[in-house]
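My questions will all concern the structure given below.
Here the complex is missing one protein chain, while the rest keep their positions.
Naming follows writing order (A, B and C), and every chain is counted from residue 1.
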Amino acid sequence: MVKEIERAGIPVVHMCTIVPISLTVGANRIVPTIAIPHPLGNPSLTLEEERDIRRNLVGRALRALETEVTEQTVFEK
Amino acid sequence: MEVNGLKLELGYIFIKDIQFAEKSKVENGTLYVNKEEVKAIILEDQNFKSADVELAKPGESVRIMPVKDVIEPRVKVEGPGGIFPGMVSKVETVGSGKTNVLKGAAVITTGKIVGFQEGIIDMTGPGAEYTPFSQTNNLVLVCEPIESLKQHEHEKALRFAGYKVAMYLGELAKNMTPDQVDTFETPTLVEGIKMYPELPRVAYVCMLQSQGLMHDTYVYGVDAKQTISTLIYPTEMMDGAIVSGNCVSACDKNTTYHHLNNPVVHDLFAEHGKTLNFVGVIITNENVYLADKERSSNWSAKLAEYLGVDGVIVSEEGFGNPDTDLIMNCKKIENKGIKTVLITDEYAGRDGTSQSLADADVRANAVVTGGNANEVIELPPMDKIIGHVEVADVIAGGFDGSLHADGSITAELQVITGATNEMGFNKLSAR
Amino acid sequence: MIITNNEKVYDKYKDKIKIIFVQGGFKDVLVKTRDKIHEGHELLTHPLSSSVKPNETPFKSVMISDDKRSLNLDSLYIIENSIMTYDNFSKHKFGMMTDQITEDFKLIDLTVLESALNI
Partner (left out) sequence: MLKVVHYINQFFANVGGEEMAHIPAELREGNVGPGLAFQQAFGDEAQIVATIVCGDSYFNENMEEAQKTIINMVKELQPDLFIAGPAFNAGRYGVACGTIAKAVKDQLNIPVLTGMYKENPGADMFKTSLYVVSTKNSAAGMRDAVKKMAPLALKLAKGEKIGASSEEGYMPNGIRKNFFDTERGSKRAVKMLLSKLADKEFETEFPMPDFDRVAPNPAVKDITKAKIALVTSGGIVPKGNPDHIESSSASKYGKYDIDGVMDLTEATYETAHGGYDPVYANLDPDRVLPVDILREFEKQGKIGSLHRYFYTTVGNGTAVKSAKAFAAKFAQELKADGVDAVILTST
């Protein structure tokens, strides 16, 4: 799916838990997330803490979109 | 020049017909069988209360089901050991000297070990095209177990009945002059390297199913699930060092006949010294435990590297989880810089549109397929059924209404013994 | 620990090994296994063990680790592929289930599991 969006000429960032799968399906900008059932959250934290995590991850995704890449790149930080 | 290693002369005595007679013998290409003697061999095992023996020849309107194993009669003429070492003969290293083969004959065991059964051999009609055993002159054993017999003992008793009857028939050829002799020779590793330095070195990785009742394979009598990947001379296989105890998923299980006549071994020997240097065989199991899969594939890759080969052919056995072993073997061997070709079969659904393998990898770029086992086939009624007809409706790969009132069967190809064999025994393929 | 819908396995091992008994079919066992893998358990036996096709037998037993660690990718990959294969097969369900056949399928499932338990 990520490839088809990229193919259409739109830069895309893939936020997912399983980085190797993301690499396999051909994502070029990858942001690793928390866990499969809750990639952008963590039910063991408070709502506000969860939002902080999410804010951080989405912020990282925006940074990935602003970054020129030439090959598959994982934005760990 | 005599070299060290193993050298086996296979003497073929061509069998064109099979008949019952007063005295068991082979004469002018006909295999004569004394039915009572065969029955007596089966009934030596007290687990059987009765036994019947039937004939099935190519072209006859006969259906055999449910098939457990197919065995080719062979006998050791010269050299150490006997056929099926560790099972019915002593544990002696076989694969050298001379062995005679009743080529064109086969012993087929049938039996209802559990309520769902598969394994059909049709001797004529469209189904016959898919199984190699429609072309052999078959002696079919129909054995009835005693009441209380447990499935495990039943399976074992049937397996041994097959070996013993095949040995009995093989003995008939012990003193005969073969119609044709083929010689197979594998030198030791050191000598082999020197022999054809200009040719690519090739090994064969033979995967063996090893998962429990009706899912097992034995090597010199050892249950393959308790083994670690190891080396075997190809000629040892020709003397029955590997036998089959597995029959679930009939289309892609290797019968003992397949192990004796391993087509990859034969086709590699055919090119040996011409286009390639056939170094030897690595056998590796297919266990249920994932750690075993990792360990066994680590070892097969390590052994391939140790043999210093440039390429290997890997053959799979069975459906589903062995795809994981196959891909592990492929990846790990390719990662050693050794090129692989895989032989598998497919479960692409009845319409052929599904993802066929349960595993995949980009390194598996050279694959031979034995066909789509889900493809539906119509098997017309036969005049005679040998075995247990009542199982037709509950064979795997069949489905509701698979057995029609007139005796015809609609089922998937997977019910036919050997139809999509993953050693590449057949011409069937798919695109 | 074992995840199973097979009473034969449950009855035999319930006092010896941790077991999750699933009320349901083959697919329910796979889904339960998948959720456990998502939680961080490691898959120990292959979910498509045995050559009996998933549309033929209603019984399935799978072994996973007792302890949880970080998500095991190999486990995840295998369970997802197994569910996909199951879905391919389940288009054509296998009917005909007498008591004897049901018992036999339970037995095969048990022996295949035991081949991994080394019992």
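In the analysis below, a residue touches a chain if its C-beta (ideal position, glycine included) is under 8 Å from a C-beta of that chain, and two chains touch if they have at least 3 such contacts.
A quick note: this is a predicted structure, and the numbers were derived from the prediction, not measured.
S.K.: What shown chains come into contact with the chain that's not displayed?
M.R.: A, B, C
S.K.: Which is it among C:14, C:38 or C:68 that touches the chain not included here?
M.R.: Result: among the candidates, C:38 touches the missing chain.
S.K.: Given the full complex, what residues of chain C touch the hidden partner chain?
M.R.: Residues of chain C in contact with the hidden chain: 31, 34-35, 38, 77, 80-81, 83-84, 87.
S.K.: If the missing chain were put back, which residues of chain A would it touch?
M.R.: So the residues of chain A touching the missing chain come out as 1-18, 21-22, 24-29, 33, 36-41, 43, 47, 50-51, 54-55, 57-59, 61-62, 65-71.
S.K.: Residues of chain B in contact with the chain that isn't shown?
M.R.: Per the touch rule, chain B residues meeting the hidden chain are 129, 200, 202, 263-264, 266-268, 270-271, 275-276, 310-313, 339, 341, 343-344, 346, 348, 351-353, 355-357, 360-362, 364-372, 375, 413, 421-431.
Following the convention adopted for this analysis, only the chains that are shown with their structure count from here on.
S.K.: Round to the nearest whole Å and give the separation of the Cα centres of chain A and chain C.
M.R.: Chain centres of chain A and chain C, defined by C-alpha means, are spaced 33 Å apart.
S.K.: So the centre of each chain is just the mean of its C-alpha atoms; given that, what is the distance between chain A and chain B in Å?
M.R.: 50
S.K.: Measuring centre to centre with CA averages, how many angstrom lie between chain B and chain C?
M.R.: From the centre of chain B to the centre of chain C is 28 Å.
S.K.: Which residue numbers or ranges of chain A touch two or more of the other chains?
M.R.: Counting only residues that touch two or more other chains, chain A contributes none.
S.K.: Where in chain C do residues touch two or more of the other chains?
M.R.: Expected reply: no residues.
S.K.: In the complex formed with chain C, which residues of chain A make contact?
M.R.: Residues in contact with chain C: 17-18, 20-21, 35-37.
S.K.: For chain B, which residues are in contact with chain C within the complex?
M.R.: Within the complex, chain B touches chain C at residues 114-116, 151-152, 209-215, 225, 246, 248-249, 253, 287-293, 318-321, 324, 347, 349-350, 354-355, 358-359, 393-394, 396-400, 414.
S.K.: Using the touch definition up top, name the residues of chain C that touch chain B in the complex.
M.R.: Its residues touching chain B are 43-54, 56, 63, 74-75, 78, 81-82, 84-85, 88-89, 91-96, 98, 100-101, 103-105, 107-108, 111-116.
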